[in-house]
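Of the protein chains in this complex, one is absent; all others appear in place.
Up next is subunit A:
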Amino acid sequence: MGGFKNLLAHFFKRPVKNWNIENRAFKLLEEQERLKPAVAPRHPTTVEKLDDLIKERPELLELQRQKDESLDSMLKGMIVNPEKVNEVVTKSIGQLPVDRSPIIDDDFGYTEPNKIPQGKCTIRQSMKFIADYHADPKKVTVQRIAKEYSLDTQQLIHILKYFQTLDLHIPDPKSKLGAKSGHKQLGTGGETVKITR
């Protein structure tokens, strides 16, 4: 089948394809020439002036087509050397932090504030007054706590009603649960129980 195709190409296709090829090529070239983008027309007011300039100083037209090497070398001598690039900030500007060392946790797992607003308390303080109150409610009265920590009395009554420090029950360490529970682990894992009373 391939041989037959080649024969067809030899006797029919190629002569047909090449028929009048030269004329057709020239015609195509002319067409392309015609379609080339034309130079934009100059503004009527400048036409005369530009023509005069070209007539008087034709060397200017030539000059603008050539590369000016002297302009290139102008940048080569330039050195960029800003003075403030490696300046180290040692003083804090406003509230920005300067110390980058890792934060070491406090006892209660957060940084305790220096100033405590009225009517507020820290966990450390609340732990203390709750433990103190439940240890001896007659001696450490609500009014006394409220005055000492400048808290709202009504709110303090609610706090002391609903929150208490843990009561400690220790199961017999010989028993199954005692062996399983944490009393042997305490102290070995870095934990501490602070007994306040």
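The rule we apply is simple: a contact is a pair of C-beta atoms (placed from the backbone, for glycine too) under 8 Å apart; a residue touches a chain by one contact, two chains touch by 3 or more; residues count from 1.
As a convention for this text, contacts and distances are computed from a predicted model.
Asks: There's a gap in the complex where one chain should be. From "Peroxin-7", "Phosphatidylinositol-glycan biosynthesis class F protein", "MIP18 family-like domain-containing protein" or "NADH dehydrogenase [ubiquinone] 1 alpha subcomplex assembly factor 3", what does UniProt name that chain?
Replies: Of the names offered in "Peroxin-7", "Phosphatidylinositol-glycan biosynthesis class F protein", "MIP18 family-like domain-containing protein" or "NADH dehydrogenase [ubiquinone] 1 alpha subcomplex assembly factor 3", the absent chain's UniProt record gives "NADH dehydrogenase [ubiquinone] 1 alpha subcomplex assembly factor 3".
Asks: So which of A:F12, A:F26 or A:Y110 would be touching the chain we can't see?
Replies: Only one listed residue reaches the unshown chain, and that is A:Y110.
Asks: Of the residues in subunit A, which ones touch the absent chain?
Replies: Subunit A touches the missing chain through residues 105, 107-111, 113, 116-117, 119-123, 126-127, 130-131, 134-135, 151, 155, 158-159, 161-169, 171-172, 175-178, 180-186, 189-197.
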